[in-house]
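Every protein chain but one is kept in place in this view of the complex.
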Amino acid sequence: MARQAYVSLGELISHALARLIEGVTHSPPYLWSQRWLRQRGVRGRGLVIGVPYLWSLLFFAIPFVIVLKIAFSETQLAMPPYAPLIEWLGEQALAIKLHFANFTFLLKDPLYTRAYMTSLEIASVSTVFCLLIGYPMAYGIARATPAWRNVLLMMVVLPFWTSFLLRVYAWIGLLRSNGVINNVLMALGIIDHPLVMLQTDFAVYIGIVYSYLPFMVLPLYANLEKMDLTLLEAAADLGCRPTRAFFRITLPLSMSGIIAGAMLVFIPAVGEFVIPSLLGGPDSLMIGKVLWNEFFNNRDWPVASAVAIAMLVLLVVPIMVFQYFQGRQMTAHR
Amino acid sequence: MANANPEKKIEPWNDPHATPYVRIERMTKKFGDFVAVNDVSLNIYQREIFCLLGGSGCGKTTLLRMLAGFEVPTSGTVFIDGEDMAGIPPYERPVNMMFQSYALFPHMTVEKQVGFGLEQEGLPRADIRKRVGDMLEIVKMTPYAKRKPHQLSGGQRQRVALARSLVKRPKLLLLDEPLGALDRKLREHTQFELVNIQERLGVTFVVVTHDQEESMTLASRIGVMNHGEIVQVGTPTDIYEYPNSRFVADFIGSVNMFEGRLIEDEPDHVRIESGELGGTFFIDHGVSAPPGGTVWVALRPEKIALSREAPLGNENRARATVKEIAYMGDLSIYLTQLTSGKIVRVTQPNTVRHPEDRITWDEQVYLHWHPSSGVVVTQ
Partner (left out) sequence: MQRRSFFVLTMLAFGFAFLYIPILSMIVFSFNVSKLVTVWGGFSTKWYAALFHDAQMLNSAQLSIKIASLNATGAVILGTVAGLVLARFGNFKGRTLLSGMTTAPLVMPEVITGLSLLLLFVAMEQAFGWPQGRGVTTITLAHITFSMAYVTVVVQSRLTTFDEALEEAAMDLGARPAKVFFVITLPIILPAIISGWLLAFTLSWDDLVITSFVSGPGSTTLPMLIFSKVRLGVSPDINALATILVSIVTVGIVASALWMQRQERIRQRDVQMALAANE
């Protein structure tokens, strides 16, 4: 009934689409343009590759070059607030004024070094916690019966689809002085006065682990679900106890999932802004917050750019590690 | 098998005036350093069923894919009906392929699938409908026209795949392990059906398979492949009775191999002394082999007779002890051991029910065979 209608609608659409394509691909202007392009050595394949390529180059790669350029320029009270990098000095001569001061400023001011260190520290510790909580969860879901598995998976995916911002906001309500946790603890008589939890590094840790947990569970689950269970049966048959089998077989095999998940948490966590801004205090120094302040509050675009470049340099290796393992996960499907 | 009626027996490969329909000339395919197909040349004639036979990794599927246009040869050429196929993509070749997995489009009904190829040719609706209808009749799938692939069984899917590739009336049909996914009974039945359809439509088939029984049933000629090369080409009889190497002899059916030395080499007969046999072979035809060199004699199990009484003569015979007997219903397989220790496999048809004095385990028997039974192989 409804399904038939859906199916016939789908067929109708694909028929119409097919006929539309027929019309276009047999029309004179299309055929003419094909010939024109082919004469110039541009074949269909090249065009198809070209479209996302050009977009990514323009909107992803080139901006980084611009950031790099501006990191080397001077702050100016103008719009945009930076001095031009390349100037004409009369005829045919270009002067490129490289202003290294931004970078030396970063290195000299202890605020920045501390912020970088704190960010790396918080991100790493959070990643470890995500792993400690997320791995058993992913394992439990992967080994559950199919009926349960779907339900559990849905329950992990639901927070993932809910607003990141609002979920972080939820913790404000929980961690406040007159928030839920304090109220409950006081009502139970466990504490006398409220614990200070909000506006602390502790809150930032909780916020990051909480928000990024699904990012750890999902790739781990995908990896564990594909594992051949007969390997464990073979191990048991050869006299290996379950716990040992886990450490000698399951864990190593899930390594690429662990690394992909870890990178998926660590790298964005380093540059996280929302969580330290809402849950952290004025002295929770994370580099994302620093960059934001430099840009929006100080209007210092060159320094903000320098901060961004320094962050990129720190993260280049983890990003390459991620891409390598992500690629491995992709080809493992074949 | 392909040509049942002896009057109609055509053997274009023996006719010097016949032009091959498919000419493969020195085709090579390399994947990096790995040579999948090595300098293969082949002539395939119209209305043949040509089987490429070999184990996994021998290059047969790669060769097939090059004919279809899905792989570009590293070197060499393919001519189909006189046309050079270099640079011609699969959708422009007069060739169709039936895939091992059938590759049926999951979102189309049987009718749509079979008509897909005709739609690409731009035929009018009415024509397409008629041809699809006719083809479905031929493969006996008319009642299932509106079904989708997941609603069909394995054998039905195979017939749809066949219909889909034949409806375009291709000059050449390539089949990749067509019977692999079917169970034994269905396979036998489908083998005969395939041959019937081929004869009816007059299409040239090239079949890839690793199953030598399948190739013997289907093929008009077989090309045995090993490590990317064609080792022997011939009719099923040629391949079975006159293998040109140990590999081919061993690959097709079962065979007993005896190593020996040529002691007498005449144009009409040879004598081979074999330590393994513990005696001499007398072969009633001449062979070309270096004198005094090592040769092998291939003896098929069904060509050996078992008896309790000693046969006449002292050549082409041996004493043996029956070690194992396997009863297969239509025949029995005996594994017998010679005094040299070699195990010889003998098959005998079970022509009589419950013979009282059937040969049994541990009996001492004589093995003997006709002078024409042994095939001498030099490589």
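Points to keep in mind about this one:
First chain written, first letter: the chains are A and B, and each begins at residue 1.
Definition applied: contacts are C-beta pairs under 8 Å (C-beta built on N, C-alpha and C of every residue); 3 or more make two chains touch, one makes a residue touch a chain.
These numbers come from a predicted model, not from an experiment.
Interface note: of A:P28, A:P52 or A:G189, the residue touching the hidden chain in the full complex is A:P52. With the whole complex as reference, residues 3, 10, 14, 17-18, 21, 25, 44-45, 48-49, 51-53, 55-57, 59-64, 66-67, 70, 80, 133-134, 136-137, 139-141, 143, 150, 152, 154-159, 161-167, 169-174, 176, 178-180, 183, 210, 213-214, 217, 229, 232, 242, 263-264, 267-268, 270-274, 277-278, 288, 291-292, 295-296, 301, 304-305, 308, 311-312, 315, 318-319, 322-323, 326-327, 330-331, 333-334 of chain A touch the missing chain. Although one chain is not shown, part of chain B still touches it, namely residues 68-70, 89-92, 95-97, 99-101, 103, 105-107, 116-117, 120-121, 147-148, 150-153, 155-156, 164-165, 168.
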